[in-house]
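All protein chains but one are shown at their positions in the complex.
As written, the chain order gives the labels A, B, C and D, with residue 1 at the start of each chain.
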Amino acid sequence: MPELISVQNLQTQFLSDGKLVRAVDNISFSLQEKETVAIVGESGSGKSVTSLSIMRLVPNPPGKIVGGQVNFHGEDLLALSEAKMRQIRGNKISMIFQEPMTSLNPVHRIGEQIAETIMLHQKLDRAAAWEKTVALLRTIGIPSPEKRALDYPHQLSGGMRQRVMIAMALSCHPDLLIADEPTTALDVTIQAQILDLMRKMREEFGMAIMLITHDLGVVAEMAHRVLVMYAGRIVEEAPVQEIFAEPLHPYTVGLLRSIPRLSGNKDRLYVIDGSVPDLSRLPSGCPFHPRCPDAGPRCRRERPELLTLGERRRAACWLRSGEGVE
Amino acid sequence: MLKYTIKRLLMLIPVLLGVSFFVFMVMHLFNADPAALMLGQHATQAQIEALRQQLGLNDPIFVQFGRFLWQLLHGDLGRSLMTRGSVTEELLARFPATIELALFSLFIATVVGVTAGVVSAVKRYSIFDYVSMVGALLGVSMPIFWLGLILIIVFAVNLHWLPVAGRIAIGMEPTAITNLYLLDSLLTGNWEAFWSALQHLILPGIALAAYSMAIIARMTRSTMLEVIKQDYIRTARAKGLDEKTVINHHALKNALIPVVTVIGLQLGLLLSGAVLTETVFSWPGIGNYTVNAIMASDFPVVQGSVILVAAVFVVVNLLVDLLYAYIDPRIHYQ
Amino acid sequence: GLGFAASQKILVYAKGADPRGLDPAYVDDGESGKIIVNIYDNLVRYKPGGTDIQPCLATSWTQSPDGLVWTFKLRKGVKFHDGTPFNAAAVKFNVDRQLPPNATDDMPYASFTFEPVKKVDVIDNYTVRFTLKHPYAPFLANLAMCMAAPIVSPTAVKKYGADYNQHPVGTGAFKFEKWDKDQQIVLSRNANYWGKKPFADKVIFKTTKENSVRASEMITGAIDMMDGVDPNDVKKLESSGVKVLKKPGMNINYMGFLTHKKPFNDVRVRRAISMAINRAELVKYLYQGYAEVANGPLPSFIPGYDPKLKPLGYNPTEAKKLLAEAGYKDFSFTFITYSNPRPYNPVNGVKLAEAVQAELLKIGVKTNIKVYPWTEYKPVLFKGEEGDAFFYGWIGDNGDADNFLSLLDSSQIETTLNSAKYKNPKVDELLRKGTLVSNEKERVKIYQDLQKILVEEAPWVFISHATDLYAYRPNVKGFNPHPTGVTWLEGTTK
Amino acid sequence: MSVELNTELKTAPVEESSPWRDFWKRFSRNKVAMVGLTILVILILVSLFGQWLAPYDYKASNMPESLQPPSAAHWLGTDELGRDILSRIIYGTHISLKVGIEAVLISLLIGIVFGAAAGYYGGVVDHLLMRLMDIMLAFPPLLLAITFMAALGRGLDNAIIAIGIVSIPEYARIVRGSVMSVKENDYVQAARAIGNNDFQVIFHHVIPNVTAPIIVRATLGFSAAILEAAMLGFLGLGVQPPEAEWGAMLGSGRSAIFSAPHIVTFPGIAITVTVLAFNLLGDGLRDALDPRMKQ
Partner (left out) sequence: MGDLVVVENLKKHFPVNRTLLGKVLSTVQAVDDVSFTIREGETLGLVGESGCGKTTVGRLVLRLIEPTSGKIQFAGTDLAQVPPRELRRLRHQMQIIFQDPYSSLNPRMTVGQIVAEPLIRHGLARGAECRAKVADILAMVGLDPSYVRRYPHEFSGGQRQRIGIARALATRPRLIICDEPVSALDVSIQSQVLNLLKDLQQEFGLTYLFIAHGLNVVKHVSDRVGVMYLGKMVELADGDELYNHPLHPYTQALLSAIPEPDPTAKRERIILTGDVPSPINPPSGCRFHTRCPKVMDICKRQEPVFQADQSNHWVACHLIHK
């Protein structure tokens, strides 16, 4: 499958409270057309900032993209003019956010908010855009969409709002959909509805999805490939089956073992000691070393690169480098 | 919405009743004897006592309050001790001047305040931001009356750009319809009067607006900054909308919701600030009138004007709440 | 109206406050008087610049030898502004409504002006007869006052009832047109005026409260003339090409002693304090020269004034000696004063008190100041319990010496007028004589004697007579304010 | 015991700190607020040591020297009675700060009690108290203060009481709102769960957590009170002469605005600077106390 987007050496920093935070620290990855890639990692590991950097929506100040390239259809998005970039946003690449409660503008009708995007990118007049909006709402399973289009966000439930967000994101048939924790705020049964809808839409529209989450269950269910982030970096990358079967990075290993499973026994859970490090005060060497059970002197000294291991796998760990940790 | 409106209107009754009671009681703590005031310097004690009896000042206080309420219900606020005129009429004669000044100031304060606030927020940390926020700080720090005097000296006396005082040039009064000169002159197409009225409004308008303008600018700036951080603004940007649409269409309306409340409250402040502005600029409104009445211990007038202003304030805030409900669809009134 | 035509001749007179009303029976303030004199005529009128009497609506009058019956011949063919004729019945109506039983309590000047009147009779259409209860010398002067005495249209009074105060109808040179509250009162020319036809088509009395703001309007040319010029603004006005008129005012600015109680029941103490105050300096600095040092209660132009009267001069040493004599060492007392400016004291009562306080400190007398707003001040004074001395003043009503001097009549202790609670049978006697005697020379003599006693007895410290300050544009001619504080504007041109 | 200590112990920050120290750190970074604070400290010093600082007696009049423009002898000139304006302004500092502090204290104390009661108990208590506050809020503050003054009589103390009473509703509302939101915090539930009674909950757990908005409102309240006192002074309702209050100086000096503009200029500047300082401080406090500024 041809490559749709490729991120190279992306670096995004924040200046927060006088301290420099390397929220995204030199990461590279790519997505194929129609492929779903999940990005997992703990809170604050840089997942959202990565996606915002691709959209060039990093709030500035305090944030700034300081390096790298994002190649999309042969163009570097980071080098485009703001006007050109606007033509891509919401059109070729769209985005859904975590909080369906706050991501819709409370003072505009949901129909207007969807139609706005359509009018903007497809140059349709109001009536036509409205018609399309209603059709879209119907596709995502909103009952009596003609009436619902006139509702304000607060009149909808969380699940419905997230559907509206999806409809909005899909309204221009994007090539890439970035979903930043699209179900975290929802109840389990509603989450199942939304994931189901996303799968259907993926089939219908055939776009690539960059799915950000920290729920490994969602990953297992949705993704083709997985990127694991830790402290602003990608520490592991693998096809979904393989990562669950045989994680390479000790962080991934710990993560997988520390979640209680329905099918699991009731023994003590595996524990990754310590907590996520403060990005403005990263430990030397491998940022994971203070929590890593296998860390050696080298881990404390040197930062491991993301190494390609096997056909479709990468990991950043001295243990896997063949060089050892001593 | 209609039901809510009616409910709110009904809620006005106890508040207004409370307001009247409050003012009435406060006024009765007055040191001065209204009868003695009415009679002037040649009066004897017997005459004063006779008048007290006649005015019902020797009745129990609740009887007096009942009588006062009864008259109030008929729109009668009693008679001025100084002029013997009906307080209702005297107040109504001056009310348009005050309203015109307050509305004009509110207009300046809102337009300038909101614009400055929005631009400051959007261009945060720019020169404009600093200048307007320093201006805003000065605005809330300067005493109105001092600002008024300085404006007169600079713009009227020294530069001769604007008239010193009064509502309109002598003899230019437009045909009375609403007694708001700006409006009346517009309605009658009397441009000369319009221009004159406008010129007369500028200095007192600015002096009065300074404080509110500053508050509104700061409020707008901070809510705007808050709104800009919201997720839905990020959503709007993610749709590919240009910055102007994002600000004007998506941010502004949300930012204005709290600002509207502040603007409503400002009208109250403007009405009370008018007391001093009117004094300084000899503006023939109720503020000036009230101050004179206070100096003269003309308590029916003080009582009447305080009740009038409070009533206006309460009603304006009701309107603001309704407007609030109108622009913010989240407020869902059954 | 759609503004005034450009060809119209308009005079704009700015003053500090709206009148209380325009019915002469119901007002007692100077602001009302200024407008009233231009709308109404009285039976008699003051001559320009003084308090001599000249005919007005009455063309002539006679007085019975016992001084009890006054007969006035009225001017013929005069009409009120509402078209009704002026005649004897109108005069009778005017007086009757201010006599018992018609008079109401809130007619402030009714009893003062018409107290001696027993009845009024219409002799014929143009002859009217007043019968007095006792002879009363100032009677004629009172009829020229701008309070109570101006003749109103009976028809209009009946028509408007309580609202007549806002709808005045007289026979004067100007007709009332409209009153925009606290803004302006517009009068227009009475084309049928019986006297000299007025020059201006309109006269506008504009209300501008703040002295300095009013002066600013004068400077910018927004108004033609103004009163109540603040001494501070005189230089600025003059340097801006505005003419400033300085007229001796018909007033007295004084500090009174509460003579009915210690320490000021002792004349020595009163004299000592009087001598400790350098009044010349007060006039020079506090009033910036816009006042005259008073030698007694009367302003110089009032008949009865004694140019030879010697006041108690500034003499701190003598003052100290007197105090020691009276046994007041480490003396301290309390002043009460008012918080606002008054016509006789254009700075305010507080500043005057503070200045006097500083003066007294020089002879080692410590004082406290208690301040009251004007309206609360009078009742406090009346009670006579607060403080030991007080600041006060008087604005003459009718230009008669009695109007000033009766403030020390012991019979006026009952009213608020004799606030010093001064009681001296000799003074009372002379005052009574003064009102009964109608011979001018004799009266003057009585009053001069009286003033000598007052200076010696020092119930008051006679501080100053404030100069009335007016300003007008240089193109205004014939602006001639009267000592009583009013200005007839029919002769004023521009 | 079988629970192992975690390595996080070792990575956690070690330096001792407290909310106040943090607050001071944030606050002291804010230069503008520091300017405000510095001015205030100076003003407080002036008000405490004014007697020794003032070159002249603030009430000693010297008629022949009246209305002099600023000069070497009188840096800010003299007023109509020849009193030194600088000395009067210095003396007035004391009064203005007194007005600010006392008025704020009055409204603060009553406002906190009302607000805490209404917010914590809700229901009828809330309803009654807040309707009373609504009624007071219906009056524009200055007008209400003037009305009180008309009734209470003039004078500084009455002015302070009037100004204090007038802003009670605002404090009550702020406290009520904060109490209602703090009340929702789990730690308040926790406090009850461990056996605190209402009084202990309110005073140990609720009130200490609503101080931030109260402090901010209080600093702004100082400035509002000073301005209101100045307005009352201007109208002649404030202090009794010969006391020197800035608003009253402005009010009585305005007649000399042409001949001696300095006698209104300087008190005006004094008011503006003081109010400005409080506002700067209030803004700084608001930023420094804003929980969102914490990490």
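Following the convention adopted for this analysis, a contact is a pair of C-beta atoms (placed from the backbone, for glycine too) under 8 Å apart; a residue touches a chain by one contact, two chains touch by 3 or more.
On a predicted model such as this, the values are computed, not experimentally measured, just so you know.
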_Contact residue for the chain not shown (choose from A:M85, A:I178, A:L255 or A:A315)_ = A:L255
*Among A:L15, A:A79 or A:V271, which residue is in touch with the absent chain?*
A:V271
_Tell me which of A:D76, A:E146 or A:D187 is the one touching the absent chain._
A:D187
*Which residues does chain D use to touch the chain missing from this display?*
1-6, 8-9, 12-13, 16-19, 22, 124, 185-187, 189-197, 200, 205, 208-209, 294-295
*Positions on chain A contacted by the hidden chain, ascending*: 42-43, 157-160, 187-193, 195-196, 214-221, 240-241, 244, 254-256, 258-264, 266, 268-273, 275-276, 291
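One rule holds for everything that comes next: only the chains that are shown with their structure count from here on.
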_From chain B, the most remote chain by mean C-alpha position_ = A
*Centroid distance [mean C-alpha coordinates] between chain C and chain B, Å*: 38
*Approximately how many whole Å separate the CA-defined centres of chain A and chain B?*
53
_Where chain B touches two or more other chains at once, by residue number_ = 31, 149, 153, 157, 279, 295, 297
*For chain A, jot down the residues that touch at least 2 other chains.*
none
*Over in the complex, which chain D residues touch chain C? Could you list them?*
59-64, 66-67, 80-82, 154, 236, 240-242, 252, 254-260
_Help me check something: in the complex, which residues belonging to chain B touch chain C?_
31-33, 36-45, 47, 50-51, 54, 82-85, 90, 93-94, 97, 149, 152-153, 156-157, 160, 163-167, 169-175, 188, 190, 192-193, 279-282, 284-285, 288-289, 292, 295-297
*What residues on chain A touch chain B, complex-wise?*
52, 55, 57, 59, 83, 86-91, 94-95, 97, 99, 102-108, 116-117, 120-121, 152, 154, 165, 168
